[in-house]
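Every protein chain of the complex appears in place save one, which is left out.
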Amino acid sequence: MKIKVGIIGATGYAGVELVRLLLAHPNAELKAVSSVSYEGKKISEVYPNLKDVCDMQLQNEDIIDLCDVVFTSLPHGLSEKFAKKCLDKGVKMIDLGADFRLDSAEEYTKWYGKTYEELALHEKSLYCIPELHRDLYKGQPIIGNPGCYPTSIALGLAPSIKSGLVVDNTIVIDSKSGVTGAGRGLADNTHYPNCNEAFSPYKVASHRHTPEIEQTLSKLGSKKVNVTFVPHLLPVNRGIVSTIYFTATKKTDAKTLHGMYKEFYKNEKFVRVLELGDVANLRNVKYSNYCDISLHYDEHTNRVIVVSTIDNMVKGAAGQAIQNMNIIFGLKEDSGLDYIPPAF
Amino acid sequence: MKIKVGIIGATGYAGVELVRLLLAHPNAELKAVSSVSYEGKKISEVYPNLKDVCDMQLQNEDIIDLCDVVFTSLPHGLSEKFAKKCLDKGVKMIDLGADFRLDSAEEYTKWYGKTYEELALHEKSLYCIPELHRDLYKGQPIIGNPGCYPTSIALGLAPSIKSGLVVDNTIVIDSKSGVTGAGRGLADNTHYPNCNEAFSPYKVASHRHTPEIEQTLSKLGSKKVNVTFVPHLLPVNRGIVSTIYFTATKKTDAKTLHGMYKEFYKNEKFVRVLELGDVANLRNVKYSNYCDISLHYDEHTNRVIVVSTIDNMVKGAAGQAIQNMNIIFGLKEDSGLDYIPPAF
Amino acid sequence: MKIKVGIIGATGYAGVELVRLLLAHPNAELKAVSSVSYEGKKISEVYPNLKDVCDMQLQNEDIIDLCDVVFTSLPHGLSEKFAKKCLDKGVKMIDLGADFRLDSAEEYTKWYGKTYEELALHEKSLYCIPELHRDLYKGQPIIGNPGCYPTSIALGLAPSIKSGLVVDNTIVIDSKSGVTGAGRGLADNTHYPNCNEAFSPYKVASHRHTPEIEQTLSKLGSKKVNVTFVPHLLPVNRGIVSTIYFTATKKTDAKTLHGMYKEFYKNEKFVRVLELGDVANLRNVKYSNYCDISLHYDEHTNRVIVVSTIDNMVKGAAGQAIQNMNIIFGLKEDSGLDYIPPAF
Partner (left out) sequence: MKIKVGIIGATGYAGVELVRLLLAHPNAELKAVSSVSYEGKKISEVYPNLKDVCDMQLQNEDIIDLCDVVFTSLPHGLSEKFAKKCLDKGVKMIDLGADFRLDSAEEYTKWYGKTYEELALHEKSLYCIPELHRDLYKGQPIIGNPGCYPTSIALGLAPSIKSGLVVDNTIVIDSKSGVTGAGRGLADNTHYPNCNEAFSPYKVASHRHTPEIEQTLSKLGSKKVNVTFVPHLLPVNRGIVSTIYFTATKKTDAKTLHGMYKEFYKNEKFVRVLELGDVANLRNVKYSNYCDISLHYDEHTNRVIVVSTIDNMVKGAAGQAIQNMNIIFGLKEDSGLDYIPPAF
């Protein structure tokens, strides 16, 4: 018996990546896909890579009835209504948008300019990076799938935060994301001649992922953790590299750091702690659910540098969402996710 | 029971792509990998994308004994000796190099500057683009796996040639290949600042794939077919687009062309004849074994234009080699090859 | 005394390239720039590369009075009205759009869907690739600046056509253009993740430059010349490579071809006929007004291959327009155009 799966918002970049991964999932059956913009068209007309592979017709939102679980991949502010419907019908929902990530309604309003209409829904949801939060899953009907930057950063910092190695207020996170992270909507900064042979930060110290990052790190550290977070637009299609800096609470060395991370992630298939001397590179995780982490230590400033890289569309979105689906339905966590990253 | 597989030349680009695809093949078991340059190292040290996925140690050439089939991916002139060994031991061999592609020893010497030492070996081999030649497979112990350009071109021209639509000596083939086609060896023209934001043809009308193309087309047409073939280096990692031009023997139209190609490939999973009006784009076949073909007709010159695109590393190399393995071992031809091309 | 210059449509890609080149022109003074979309803004707000270099305010169309010559860089169908104004006021006009390129009103309507409202204007205009048409300049008040593809193609074919080397109806032109050729308007096919790591032809045998190409070649050959023309979108910012094929009317060789082209262009600074064995590459002409041409001969099919490359924004647009301005005003033709192409 396969899990019956639907995708609401299937023609966005995360949505179509879900289509690709779910079609190949051994325990899932893609029952329906919806799209406001392209209702009535075949998805393969919108994404011709899917020709002959998936020629399903895009429907409207009434696909929930057909499914055991629905993935929503929508602009923020639109997911609550689907969450409510799913809840009423006993259908699980995994939201790839931002609406079920922040605990604090105030923070959500501050950063996203919308309000939580139904607080009860949020209390029934779980924010889940599986490697850090799977133990918190107690049958919640709604999963807030984490953001791409926050995933790379939380995985990169968790062992250090939990072990008390991080001096307060010293965390600097310099992240770089491939252009798919900006979505399929046309914009000046993603027009090819504008972002090819170009590079710059954007939303400097003001990106909406900041409160999500701080929320996750604060819980890990059991105290308020502040970060300076600066994302950059990288002229590649896929992948995030987060270069993370903090001052250590005590003298340490790369070997100790490395040992600590190896131990922390020893049972995690999807987190690869690189050997000392190696440096994480997004080319090694593209098209896979891996997070590669390399550890570095700058002795003369007593600063730790963690490099964490993921595919923003897989571990940073669709892959992690499926990992969460696997948890919900009691499957092996890597089911349908054992993609080997290509060499090029 | 899985087929026991080995790769000789596993650290070249085609070799490591074979590793990736074979590791995920449901009916194959990768028993051994060899490399002259890196003997003794783990393959994941050479290709860190394989970390934790395949940490096999690279061996020397004595891996044939362990295998039912061996893939050789070597510079030309080196495969005969392995072919002989395989033959002696009853091991099948699929050669991804150029040594078993040309029927004519003279042509081989003319274009590759080497000689066939053992003609008998070549008589026991089969050159096989499955969609065109699978019926010729009669248990030959050696498969000459076709070149990347010739694959895209032969699939693009076969229906037209076989139907007699092509005026003699009017075929012009303008092909463009991603940089992986040039291999992993360092060279000036593949140094990043030299080929990024650059574009040019190379080996104009003198590329070694020319005799292979003409041999295949001549057999399809049952007469000598000449082509002008000009390859270009395209600043992308993967993919080939061949834009093929010829004058039609009679007035035709796009619809008729399209119907002919649809019919010709109606049973072929890996050849997608696009709808009229669509144009083949390498982005839709990347990381898959598909060949996408679009048909166009220039009425005012009575010229047909066929656009054929493949992933040079999959359908143009490792994927097609595995397709040939599947034929040899009586598996479903798409076994281990049902990769869905990503949207980006 | 400097020539007073204005640009109508200064915020398009060709427009802003004109700004850059004209600001550095020793005999020109940029008096005014206009833009419908950004009237009132500083041009450096739209193009921050110009900060502190050119902070002129964008005006509306009434800039003609201030100028000796006006460059118009507009969508087709909009230039006639400015031509009329210029003519009335004795101001020269150089049109970078398509409205003064085609002699035939019928062809214009067929390909562009608009009509020539004032035929007299067109009779007073000159289509001018300087190397081929400068002798036709007899004080015409309006210059139709050639298209980018046609420039690369006409320069590549002129010596062969004029010498009668081309067999009728055998010309195939496979062109590839950088993405700036598609302009600054946002579109799906120029959204970064859609055209990065992608490649395909577009408007196959139906591009609007076809009649312009045929018109120019027909005049050169003094008979109707037909071509099959297929443009491709190349994932680079700048540059066009046209690979041009035709059957020779007699046996020839590369040396003879090369000699003929060297002779034809012996006095032309901006056309570089490469040495035999070299291949034209767009990287060598980027940011310059050069057209590089390499000659090749495929003996076994008696087919000539000419590779012609330009910077689509310079020799293909703004640079050639300035070259035309220099002709009009009796300046040295390379004035303000002696940019050395960078190595990378």
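A, B and C label the chains in the order they appear, each numbered from 1.
Heads up, the rule we're going with is that a contact is a pair of C-beta atoms (placed from the backbone, for glycine too) under 8 Å apart; a residue touches a chain by one contact, two chains touch by 3 or more.
Computed from a predicted model, the values in this text were never measured in an experiment.
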- prompt: For the chain omitted from this view, which of the shown chains does it touch?
  reply: A, B, C
Task: May I ask which residue of C:Y38, C:Y137 or C:Y287 touches the chain that does not appear here?
output: C:Y287
Candidate in contact with the missing chain, chosen from B:P150, B:G221, B:P235 or B:G336: B:P235
Query: In the complete assembly, which of C:L74, C:A198 or C:L274 touches the absent chain?
result: C:L274
Omitted-chain contact residue, chosen from B:P26, B:G113, B:G164 or B:P193: B:P193
Statement: Where subunit A meets the chain that is not shown, the residues are 169-170, 172, 174, 176, 193-194, 196-202, 204-205, 226-228, 230, 232, 234-239, 241, 243, 245, 279-283, 286, 294, 296-298, 300-301, 303, 305, 307, 309, 344
Query: Residue-wise, where is subunit C in contact with the chain that is not depicted?
result: 13, 16-17, 20, 23-24, 47-54, 180, 197, 237-238, 269, 272, 274, 278, 281, 283-285, 287, 292, 313, 338, 340-344
- prompt: Residue-wise, where is subunit B in contact with the chain that is not depicted?
  reply: 13, 178-180, 184, 186-188, 190-193, 195-197, 235-237
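Methods note: only the chains that are shown with their structure count from here on.
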- request: Find the chain most remote from subunit C, comparing centres computed as mean CA coordinates.
  value: A
Query: Hey, how far is the Cα centre of subunit A from the one of subunit C, in Å?
result: 46
Query: Counting in whole Å, what is the centre-to-centre distance of subunit A and subunit B, each centre being its mean C-alpha position?
result: 36
- request: Send over the residues of subunit A in touch with two or more other chains.
  value: 13, 180, 197, 237
